[in-house]
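Take a look at chain A:
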Amino acid sequence: MDLVRPTLVQAAQMVLVLLLAPGLTGSVRKLKARLLGRQGPSIVQPYRDLWRLFRKSPVLAGNASWLFRVVPYLVFAFIWLATALVPTFCLGLPFGPWADLIAITAMIGTARFFLALSALDVGTSFGGIGASREVMIASLAEPAMLLVVFTLALVAGSTELSAITAFLLSPSAGLRVSMALALAALLLIALAENSRLPIDNPATHLELTMVHEAMILEYSGRHLALLEWAASLKLLLYFSLIGTIFVPWGLAKPGSSLTAYLAGGSFYLLKIGTGAIALAIFETGLAKMRLFRIPDFLGAALMLGLLATLLRFVSGSL
Partner candidate 1 sequence: MSHLPFSPPVWALLVPAASALLLAFVRDWRRAAQINVAASFLSFCMALGLFAIPREEPGRYLLVDDLNTVFLVLNAFVGFTTSLFSAGYIPHEIASGRLTPRLLRFYHAMYQVLLFGMTLALFANNIGVLWVAVEMATVTTVLMVGIYRTPEAIEASWKYMMLSSVAIALALFGTTLTYVAARQALGEGTEAMRWSSLFKHAAELDPSLLNLAFLFVLLGYGTKVGLVPLHAWLPDAHAEGPTPISAVLSGLLLNVALYAVIRFKILLAGNSHVLSPGPLLIAMGLASVLFAAFMFYRRRDIKRLFGYSSIEHMGIITFAFGLGNPLANFAGLLHMALHSLTKSGIFFMVGYISQAKGTQKIADIRGLTESHPFLGWGLLAGTVAILGMPPFGLFLSEFLIVSSGFSTHPWVILLFLLGLLVAFSGLVLRISGMAFGRPTGRIEPIQVIPLPFWIHMLLVLAAGIFLPTVVVTCFRQTAQLIR
Partner candidate 2 sequence: MTLITALGCSAALLLISIASVLLRRFSGRNALVYAATLAVSLLSLACGIEALLVSPAGSPTLSLPLGVPWLHTHFRLDALSSLFLAIISWGGVSSSLFALGYGRHESSPERILPFFPLFLAGMIWVVLADDAYVFLFGWEIMSLASWALVVSHHREEENIRAGHLYLTMAAIGAFTLLLAFGLLASAGGGYLFSSIRASALSPRLAGAVLLLTTIGAGSKAGLFPLHAWLPLAHPAAPSHVSALMSGVMTKVAIYGFIRIVFDLLGPPSWEGSLPLLLLGGVTAVLGVLYALMQHDLKRLLAYHTVENIGIIFIGLGLALAFSANRIPWAAALSLTAALFHTINHSLFKGLLFLGSGSVLEATGEREMDKLGGLIHRMPGTTVAFLLGSVAISGLPPLNGFASEWLTFQAILVSPNLPQWALKFLIVAVGALLALSAALAAACFVKAFGVSFLGRPRTSAAAEARETDPWSLSALFANAFFCLLAGLFPGQVVNALGPVVQELAGQALPRQSLPFWEPMIPIAQNRSSYDAFLLFVLIAFAGLMIAGLVRGIGFRPIRRSPAWDCGYPDPSPATQYTSPSLAQPIRRVYASSLFGAREAVESSPPGDPRPARISVKMRDPAWEGLYLPIARIVSFLADRLNPMQFLTIRRYLLLVFLLLVFLLLLLSLWI
Partner candidate 3 sequence: MNTIGFDVAHLLSGSLVLVSFILLYQDRVFALLHMFTFHALVLSFSVAWQAFVQDAPHLYITAAIALIFKALLIPIVLRRIVVQLRIHQVLETVGGIGPTMLAGMALVALSLVVTLRTTHAGDRLSREDLAFALAVILLGMLMIVTRRNAISQIIGFMSLENGLILAAAGAKGMPLVVEISVAFAVLIAFIVIGIFLFRIRERFDTVDTLVVERFRGERR
């Protein structure tokens, strides 16, 4: 078998997600602004920000340790890899077998772990706020995510994303209640994981309500740029995850023609676009909830996930 084309595809996907991510963030912002009746920044604004930040010289707190400086690269690498492992426009990525859905979840977890540590590194109280809230949210979101994974795995008999998608594309996969529940759970999780409303407000700098922003408060320059980029990559990751699993159509089969790949890409862009619109509408409709309402929110996700898994047993046919 030839290694060239899969590798090319994989490389293409890595680059694609890298380039696409800030655009997604930007478009969501733009859409929200429009929905609020504002002009809003242009879609390419995030690219400009990243560029600017990369060229600024970072300012570190006096007692920041080496860990503080390493973490941005680490987080970025982990998130980027995780995103690159999720099929976007085609199946059968060569990196696929390296990490199944559980591993991808865990990679995101690793990134979060180090981010929270970096938040504690300087020893400011805001870092503490961010870290403590982030781990609390994660402690609810990760199990929920794993339950969703369980559902998928039990449905498709595999934890490999490509295999799952392939199964869902196959005629044997009918419409299933458990899948619907899993989707609902996954949506809630995605909001929490990307610190979107109503969990967290990405645009806020109102100190006492912020979670993710509080963690990266001490960062600046290229470090901040990497973290922002990683954040948008993560958003993209969840978009493509939902897209691949629940809207599996239009994905190019492995080893198909270039046109098929292009078609897959366009399908993918379409999915992302609709997702962005949906997210924007959703967020404008909501206000941020109090910190200790979040457990109820994510607890719902957890319950949905569990229910999905159990329903899988009760009615395998459904």
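By our rule, a residue touches a chain if its C-beta (ideal position, glycine included) is under 8 Å from a C-beta of that chain, and two chains touch if they have at least 3 such contacts; residues count from 1.
Per the selection procedure, all candidates are chains of the complex that A comes from, given by their letters.
Bear in mind that the values here come from a model prediction, so they are computed numbers and not experimental data.
Student: Only one of 1, 2 or 3 touches chain A in this complex; which?
Tutor: The touching one is 2.
Student: Note which residues of chain A are touching candidate 2 in the complex, please.
Tutor: Those in contact with candidate 2 are residues 51, 54-67, 69, 73-74, 76-78, 80-81, 95, 97-100, 102-103, 106-107, 109-110, 112-113, 116-117, 120-129, 131-133, 135-136, 138-143, 146-147, 150, 153-154, 157-160, 163, 205, 207, 217-218, 220-222, 226, 291-292, 295, 302, 305-306, 309-310, 313.
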